[in-house]
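One protein chain is absent from this view; the other protein chains keep their places.
In order of appearance the chains are A, B and C, and numbering begins at 1 in each one.
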């Protein structure tokens, strides 16, 4: 069935013949394997370009920052899935990745788009403070959350934020989007009436957009990073099962709010 | 509901409080972000240990080697899924990962277990040649495939194999499992009556087992690597859609082998 | 980690003790198994109510209508996944379900919400024709597609539409939303300058909303229905493999649009 206009698939990422695999125009075996890190290869795959030193450092830092944060919901979902289906490691990883959505982890991309919006307003003549005030005011009017600000555990300060900003500065990255992210943080209390500190999902686009990482692929950073964390958790699950223990604990205080037939819960 | 014996979940990977995230005993922000690469962090997450230089080089090389090989079935599945559900990047990545199974990509782990079997027989006194001959003979008797040997496209030689072996040698890695992999390749023709050359799924465990990568997590290497490739393909799909074109082409020669009602296919 | 306000999980769907499983207030074994169809049970699970005869008939009809339409993209993705990972049936089903997104199959819900919008405008005093004209005009102004109208194959008329409407009428269902769906179809040419005929994704909410199916769960209908189709395709795939043949055909005309190293494609 023909869906859409195009009937011929196209790609610029990879081609191969019997002897050579070409990725982004380069010979995989002669020019890439052993010559660049997996992180740099990820950037090359995405953009067709080799990252410069600042980009390489910052991208590594963001992947390390977001790969692991303990038994968060997506890790629990993954470990429960593995406990139920231990033959299919790929299925348990997939279950974990499916939890990288709009509420959790997806905020990196939304925050990045917000920063691009501020930058566009500055290109149109607004000051940083004006642009920051305008976008927060608009989000408040729309009763929308501020993506990348506030954290359920790290209320005072997500410790990954300062470290990522520090790494970006030391690497010589363009800090334009870092300043935008900070301006938004400063604008929030006056408009929303409460502090919401930048969390790691704001810090990631703040440092990555300055080194040329494409905004449209920002959600790929937590997805790739968490895949590494999930594989580690599933290796641990294989040796020290916790998936079913998690599900047991999860329902210990479960409240059933429906009705029951007469006699339910009494010994027969 | 209590399933299994344990009711208390346990982990040794990560803990945190409001100010500090601890991963494998180290302070994520002070000791890890900006201090080690994502590849090294993957090894630390998995094993609790920092890789030595040879391990780091070899693990990077394997991840680069297996991340991308064009529009293979799992990439097609992922791009078709994204075309149908473009709002859920994580879903399209998950669909691609679900194709990292026993037939495709999963052979890394199976081949690694085969190499461990040969090594165990050598520890018990067999020569390398005796052990290699024995395991191939047993697989033939069981009518089983030899995991990691033979390739549908790269019949003469998968070019990634020689390069990975070269990188491992140059990095000073322990080459014990490389020699086992080669001995199996040499043993095959005499027993099976045909050549089956080592493919990338044999080369990956051959080099990784020598640098301390755990055999039980070998399937994690193609899963993590392919996630990077999938994210790149989905970024391309967002800009240059091919998912529906792939599905259109796929069925151009489809043969329907069932029956049809009278009059089907004629204009009404 | 505490995310959100609630820390106590609640459910009204099911509870159980050692002797009795209670679903929606009824004893699963005494009152449900053998007493109602799977379709009626699906409605009970979703809403807590037993469907009346019209609802039961219409819901069965929609599930039958949408379960199967040949080797569509999500079925291809599922069969490719099964070919690569035949040990994990659940993974191949999951890969197929992941293609039930906003572009494909998800239109049932979007169309249903559109019909509710028209109904609300009528409750506020508009005539059916006024309300239909208004929502199509607004969608055109927003350059948005009309969800549930137009089909790549069935251009003249999706044959499932008339049949679903006929079944609903014969079953004595409330046809209010059918009339809304038809009014939108009639309003389209005058506003968009072309005919777009109602497709199955409009017919499904048109008949289901009239029998009390909740609009918020409309996307569940194609998901449940397609699961049945996917299981059938995977049973066929296990006996008559087509997954890799599909992927082979899909790339026969693939155009590589990147660069290649000097000498690529020539025999070495």
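Quick note on the criterion: a residue touches a chain if its C-beta (ideal position, glycine included) is under 8 Å from a C-beta of that chain, and two chains touch if they have at least 3 such contacts.
Fair warning: this is a prediction, and the values are worked out from it, not measured in the lab.
Only one of A:106, A:150, A:205 or A:220 touches the chain withheld from this view, namely A:106.
Taking the complete complex into account, C:166 is the one of C:166, C:195 or C:257 that touches the chain left out. Where chain C meets the chain that is not shown, the touching residues are 1-4, 6-16, 18-21, 23, 28-30, 32-34, 36-39, 41-42, 45-46, 57, 59-61, 63-65, 67-71, 83, 88-91, 93-95, 97-101, 106, 153-157, 159-160, 162-164, 166-167, 170, 214, 216-217, 219-220, 223-225, 227-229, 231-236, 238-242, 244-249, 251. The chain not shown here touches chain A at positions 70-74, 76-78, 80-81, 83-88, 91-92, 94-95, 98-106, 243-244, 246-247, 249-254.
With the whole complex as reference, residues 1-4, 8-15, 17, 19-20, 22, 24-27, 30-31, 48, 70, 72-73, 85, 87-88, 90-91, 94, 104, 152-153, 250-251, 253-261, 264-265, 268 of chain B touch the missing chain.
Keep in mind that, in the parts below, only the chains that are shown with their structure count from here on.
Distances between chain centres, each the mean of the C-alpha atoms, put C farthest from chain B. Ranked by how close its C-alpha mean sits to the mean of all protein C-alpha atoms, the top chain is A. A straight line joining the Cα centres of chain A and chain C is 29 Å long.
Taking each chain's centre as the mean of its C-alpha atoms, chain B lies 34 Å from chain C.
The distance from the centre of chain A to the centre of chain B, with each centre set as the mean of the Cα atoms, comes to 23 Å.
Multi-chain contact residues of chain C (touching two or more other chains) are listed as 70, 72-73, 85, 87-88, 91, 94, 104, 250-251, 253-254.
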